[in-house]
Every structure is written in structure tokens, then in C-alpha cells.
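Before anything else, here's the structure in question.
A protein chain is absent from this complex, but the other protein chains hold their places.
As written, the chain order gives the labels A, B and C, with residue 1 at the start of each chain.
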Amino acid sequence: MRQELGQQIGEKARELLSSGVVECVIGYERATDGVTARPLFVYGVEDVDRLIFDDTCIHNLTRYLLNRRDKNTAVVAKPCDSRAINLLLNEKQIEREKVFIIGVACQGVVETRWNQAGETLQARCQLCSQHTPVVYDFLVGEAPPEQPPPEAYADVLEMEARSAAEREAFWQEQFDRCIRCYACRQVCPGCYCSECFVEQLDPLWVGIRIAPAENQIWNTIRAFHLVGRCIGCNECERVCPLNIPLSLLNRKLEKEVWELFGFQAGMSAEAVPPFATFEKEEKLGIGE
Amino acid sequence: MAVEYQPRMVGFLCNWCSYAGADMAGTSRMTYPPNIRIIRVPCSGRVDPLLVMKSFEQGADGVLVSGCHPGDCHYTEGNYHARRRFALLRSLLDFLGIEKERLRVEWVSASEGGRFKELVSSFTEELQRLGPRSEVSP
Amino acid sequence: MTRFISKKDLITWLEKLIQERILIAPTTKNGLLLFQPVSEVEDIVLDFQNTELSPKECFFSATETLFAVKREDGRTELVPATVDRDTVLFGLHPCDAMGMAINDKPFLAEPADTLYGQHRARTTLIGLPCSKPTTECFCTSMGGGPHDPTHLDVLLTEAEDGYIVQAVTGKGEEILPSSVVEREIVSPPPPSVEPVPAAGISEVMERVFEAPYWSRLADRCIHCNICAYVCPTCYCFDVRDYANGGRIERVRSWESCQSPGFTRIAGGYDPRSSKGARLRQRFYHKLRYFPQEFGALGCVGCGRCIRACPVNIDIREVISDVQKLGAKIGT
Partner (left out) sequence: MARIGVFICHCGTNIAGTVNIPEVVEAAKKMPQVVYAEDNRFTCSEPGQASIREAIKEYQLNRVVIGACSPRMHESTFRRTLAEAGLNPYLLEMGNIREHCSWAHTDKGAATEKAIDLLKMAVARVAWHEPLFPRQTGLTKRALVIGGGIAGIQASLDIADAGYEVVLVEREPSIGGRMAQLDKTFPTLDCSACILTPRMTQVGQHPNIKLLSYSELDEVSGYVGNFKVKIRRKARYIDETKCTGCGECATVCPVEVESEFNEGLGKRKAAYIPFPQAVPNKYVIDKRGYPPCRVACPAGVNAQGYVALISQGKFKEALEVVRRTMPFPAVCGRVCNHPCELDCERGTVDEPIAIRALKRFIADYELKAGREKPTPPSRTKEEKVAIIGSGPAGLACAYDLVREGYPVTVFEALPQPGGLLRYGIPEYRLPQEVLDDEIKYIQEMGVEIRTNSPVKDLGQIFNQGYGAIFLGTGAPTSQKMGIPGEDAPGVRHALDFLRRVNAGEKVTVGDRVAVIGGGNAAIDASRVALRLGAKEVFIVYRRSRAEMPAQKTEIEEAEREGVKINLLAAPTKVLTRDGKLTGIECIRMELGEPDASGRRRPIPVKGSEFTMDVDNVIIAVGQALDKEALPKDLAYTAWGTLQVEQTTLQTNIDGVFAGGDAVSGPAGVIEAIAAGKEAAISIDRYLRGLDLAEGRPQALKKVEKVSKEGVETKPRKSMPLLDVGKRGGSLAEVELGFDEKTAIEEANRCLSCAVCSDCRECEKVCEAEAIYHERGEELIEEEVGAIIVASGVKPLDHTLFPEYGGGKYADVIGALQLERMMSAAGPTGGEVLRPSNGAHPKTVVFISCVGSRDERTGKDYCSRVCCMYMAKHAILLKEHDPETQSYIFYTDLRGPGGKMFEQFMWRAERKAGAIYLRGRISDVYQKDGRLMVSGEDQERNEPVEIAADLVVLATGLMPSDGAAELARTLNISYDVKNFMLEAHPKLRPVETNTDGIFLAGAAVAPFDIPECVAQGGGAAAKVLSLFGHDTITTEPTTAMVDALRCIGCLLCTQVCPFSAIDPELTRDGRTIAAINETLCKGCGLCVAACRPGAVNLRGFSDQQLLAEVKSLWQ
């Protein structure tokens, strides 16, 4: 099955490259540890056999589309990743006709670390009910049978249940660790500003210090800038070298946006995101 | 008896309604605690969450964002956008352990001097009840 | 005869060191193994492969104040930062010690970085040999070795019910406790480490600078700063003045050649604006420019960047690719 998916992707890649439909196919290949996967950019048919797909293919490759805006590119996208394509289309960052989406019906991916691939599905995959990409041009794989999703926000609810002081202590400890390597930002398909607020000198919102106060503003505003935009690929948390639970923040906001506005990022390229619109009569716990 | 804890507050007030409402409170000689520092903005929708975060970083115990009542915005829609933005920011801050109560978003019209006075007074009391924010080491 | 300290005595010694100095050692926090100040000996992790971050932080902090400006009655005075306590860095592996030696070259070359120098001078390095190198370790190819004591003050090698003690420097000798005894004991052989084809790499690098290889490699690079921040030998930083609460100070923080704005100069021009150029810079710095400047490779083979890279940019693969590329291009 796994091999088959890689082959199907490879065949499609061969067809797309040889017909000149795209210039490059972004997919996965085996990493140098022989266990995990890594992104692969295929420019010629001679490399299509390197393409693989299995449950270690955790990267969200859609971020790379931003580096290839003006070139025709095919990208392998899992359902969660595919939402990023809608996000980027909605935010006019990419053109639909320049992107060929090789969608993968996804059974979930595993937690991986260098040299290790987990046995069980990632927690988010266990909660996932989107097994088919929301947008694609060609689909490989087979979605697993639908199952009622369990409580999706158990960890968020648990955190909400704690006292303010406990929450503050928890996050302070998390943010204190941050070394501002910006891997979370660099890997995020939604973080594509040419100059991030955190690195701007004028106005000087945040200084260069890798220190708790700066770290807090950085992490808070990073999360805020993803309100209604985070598509839940979890890449930020995966790449964090200091294991800061960034997705907990993202998912808290995702939950709020869903509850308040019934909106989920990236489900369609046309839906109006929550901060682009409003309802006159909405009750949001403000000024009421 | 110990000196009562004096919280620090920043208020971002829209020029057309709430700033004028604060003017009205003064003109009517309504007194309220002197803890608030007011920053005039054209519209509550102008307030970037970064300004709120910087205020907290600067040492504010509470931040007030105030604009026209829904439907009254001088720019027709600014306060609706502010409402969405700050509803989310409040949830996020609360989740991070900065109590929701520390970020107040309220509607005060140009004629509501009394409402402004009440607002600052009750906010001050609320912050006194919550106590100082825990220090984030610099 | 070999010098030896029993495990019990080692604990006593460490307890004493905690009292007298700052003791920094590998400890686990939030599931991460990091060099951190310890207050209890039992928090120290002795059996480990590699810490997540290198111990370079002890000498070159993520953020530190270089000096403060005092203004009083119209007079302005600069108050430089100083290091006022002795530190023991315990438990580092030979590769990390070698990393420090590499960083000494730029930091201590004249004009020397005094703050770094003070940190170095007031810190004693007590190392442990590397008994279980990871699959991604390649120290032997970079001129080091798992049991190499060269850049340490003291090396403690586990044997029998204690440790063989090797005082490498005078500073190391000074710090040893009296519980160190002489004993007839054989040091275990060093474990083997997978080599990489690093021979002559510096010269080969010279020939492949223009190769399209680099931009293709950079395709998958996301240009975060992880590799630089986990690396024991990356020492780039940014400096900024801060005025806050009436206090003015000059602050230095880590920075990385991988970040998009790193080489941007006034007016907005950036000589290394392309992804390929930035990623290439990292490898050239380690494998070409540093050897040219300081006569040694700028990498210790600790494998941290390989492990931490979110997209598997693997310096071993780069070295072997470069060799192949060099062979193809010819001299």
C-alpha cells in the first residue's frame, strides 16, 4: 500500500514533468536516517523514483509553493496541508492555475523524530475527520472509513480549567525556553510576511533579546496573527527544537473561531475569514 | 494601614465617541481614579493587538479599548472589527494566564461621561481585586 | 598507575563544587536534555548521547548585556559587564569541548572579546568521554574523538565503581579533590564512529562554489535558525542598544546567517538574499572560510544540526555530495 502510493505519485510526477505541465514536483523522499521522510523537489523524470509516501511524511509541503509563486509546480498534499493551499489562495499568495495538487487521501501520520518513527498516529490525526484533501487535482490513496471524532479539544479544555496563575506559570515556563530560532514561523504556510513584525526596527515592536518578555510577545502575536488562518498542520510544534506546545495555542484560537464564527481556515478558498468581516448583531462577550 | 495598591491602566479611546465621552466626564466634573493614561486613536478598530501587548509589557495592569457603540462608529464598521479582534485577543490572553478582565473593551458614546467615569472606577476596582500582574523577568 | 575517583567521592566533590561555584551540567527539563545550573547532584544526567543545545551558552549567551550606560547629572559613564563567579561546566563531551576551542579562535583573537574571555577564564571544563556516539556523530572525521581529552580541563572516564581522572590542564589539576587516588585500572577503548569523507574537503569546497547544487539543496531549507542555535561553533550575533526605564544598555543576542535579513544593509540591499546563497554560506563558513582563517575546520561532528533540522539538511550528506561534485568538476 505504502509503496503503491509513492509509485502512483511518481507516475503522476512523471506525466506532469514530461508533458511540461509543471516544472517541479514537490514530494517526499526517505531522509538520511533511513527512517523518516524529507521534502524532495523533483525537476526531472530521472528523480521520480525517489518519491515516497507513507505515514512518516509529516511535512506540510505547501509552504514551499511560496518560493515558487511564478512557476508551475505540483505539490503532494495531505488533507491538512491542502487547507493551506486554500488559505494561500484566499490570501492571494498563489495562483490556482500554477499549482497542481497531488492530493493524498490520508489515514494519518505518525510522530517522528530523527531516526525514529512512532507506532501510533499523531494525536491530531486521531482527532482528524478530514481524510480527503479539501482541494486537489489528482487523488491517490484511500480515505479510512469515517469514525465519530472524539473530543477534539481535550487538552485545550484541560488548560482552560486551570487557574489563571497556573496558566501563567505554565506558559511562562514554555516561553522562557524559546530561543527565537523562528523555525515555527519559517515552516508555517501562513507566516509569509516579507518582514515579520518581530524583526522590524521601525517601529521597534520587539527587540532582539532572546528573553522572557520578548519571547512572550513574539509567541502571543505569532498565535494571534494565525487567528482564523491556522490550518492545523502542526508543523510549528513539530519543528520547535525546544518542544514548546505551540499547537495548544493555535488550537485554542481555532476552537474560539469555530465557536464564535463557525469558521475553519482553509476549508474553502472563497470563504471570508473572520477578521475580514463581521456581523452587526453578534455577541462576543464585549460591551454587552 | 498599607497604601492601597494602585493599578496602572492604559486606555485607547476612539476620537469620536469615547475620547469625547472622557472629555464629557471632565467637563461635567465627574471624578474617577487617576490611574488611567489615555491614548487617543481615530477608531477602536485602529488598535493593533500589539499595542495592547506592549502596554502590558510596559507594566500596565489593565488595558481599556473603547469605541463607539455598535452602529454608531464614525467610520461605520470600525468597532465591529475591533469587537472581533479583541474578543479573540481576550481569549488568547486569558489562556496565557492574563485574566480576561485585564483587557476591557467597552462602548462609550460622546455623551456618556457618566458611563466613562463608572467604567474607569469599576475597572480600577476590578484590577485592585485581581492584584498586580506577576513579573515577567526582563 | 592511573588516577581514580569513586562514584561516592565524585558525588561529594560535585556537592562541594555546587557550594563554591556555579555548576552547570546536563539536566532534563520538560523532556529536554540541556546544560543548566544545578543545585542538586542527583539532577545531573551522566549517561547521555548529546544535549539538545550545545554548552556554548555558558560563554556566549543567547542574550547578554555587554555594557550599561549610566547618566547622572549630565555625566555619562559606560559600565561594562563582568563575570564575577567561577563556574564549573560538568559533563560535556569532547566534541563540545572542541567546539569551545574553535569558538576561542574568533572570540579571543585580538582584539579579544573580553566578556567571552572572562567567561572562559572563570570556567573549568570537566568532561566525560562519549561512550555511545549517535548514528549521526562524526567527530573523528573532524579531528576529534569520543575520548579525546584535548580541550578539556579534566576528563572523567567511567571504570569499575568510579571514574578514571585525567587532569589535562593546570586549571584542571587545581580543582581536583583530595579523594582522587591512584589505582591500577585500564581505560575502556573508545567506541567507533562512522566516518565521513572529509579529507581535503576544504580544498574541494573552493571548486564547487558556483555549483547549482546549493540552490537545489536550499529548496527544502526553511531558513530557520535551528542549525545555528544548536551548533557549538556558530557564533554570529546581533548587537542593539536598549533604553528602558531610564536604563540604557547594549545587548548582544544570537543571530544566524540563515535568517533572511541577516546580511541586509542600510538601504535595503542584501548580498545574500537568495536562499541558496544563505545555506551555502553556512557550509562554506564551517568547511572553507574558517579553516582558511583559523587553520581548523569549523565543525566538530556532534551531529546536533542533523538531528534538529526539520527538513533533514544533513552536513554529512553535503560533505559527501561536495566530494562527488568536486571529483566531477575536477581541479
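Going forward, a contact is a pair of C-beta atoms (placed from the backbone, for glycine too) under 8 Å apart; a residue touches a chain by one contact, two chains touch by 3 or more.
Worth saying up front: this structure is predicted, and the values here are computed from it rather than measured.
Novice: Suppose we count only contacts with the excluded chain; which residues of chain B make the list?
Specialist: 8, 10, 15, 19-20, 22-27, 29-32, 34, 37-43, 45-51, 54-55, 58-60, 71-78, 81-82, 85, 117
Novice: Tell me, which residues in chain A touch the chain that this view leaves out?
Specialist: Residues in contact with the chain left out: 70, 91-93, 192-197, 200, 202-205, 225, 272-273, 275-277, 280.
Basically, only the chains that are shown with their structure count from here on.
Novice: Which word fits how the chains touch one another: line, ring, star, complete or other?
Specialist: It is a line, because the chains touch in a row without closing up.
Novice: Taking the mean of each chain's Cα atoms, which chain ends up nearest the overall Cα mean?
Specialist: Of all chains shown, the one whose C-alpha centre lies nearest the global C-alpha mean is A.
Novice: Just curious, how far off is chain C from chain B if you go by their C-alpha centres, in Å?
Specialist: Measuring from centre to centre gives 47 Å for this pair.
Novice: Which chain B residues sit where two or more other chains touch them?
Specialist: In chain B, 138 touch at least two other chains.
Novice: Residues touching two or more other chains, restricted to chain C: which are they?
Specialist: none
Novice: In the complex of these two chains, what residues of chain C are touching chain A?
Specialist: 30-32, 52-53, 62-63, 134-136, 216, 219-220, 222-226, 228-230, 238, 240, 242, 251, 253-256, 259, 261, 275, 306-308, 310-312, 314, 316-317
Novice: Per the contact definition, I'd like the list of chain B residues that touch chain A in the complex.
Specialist: 49-50, 53-54, 57, 69-71, 77, 80-81, 83-99, 105-107, 134, 136-138
Novice: Which stretch or stretches of chain A touch chain C in the complex?
Specialist: Residues of chain A touching chain C: 31-33, 36, 38-41, 43, 59, 63-64, 67, 114-115, 173-174, 177, 179-187, 195, 199, 207-211, 235, 238-239, 241-243.
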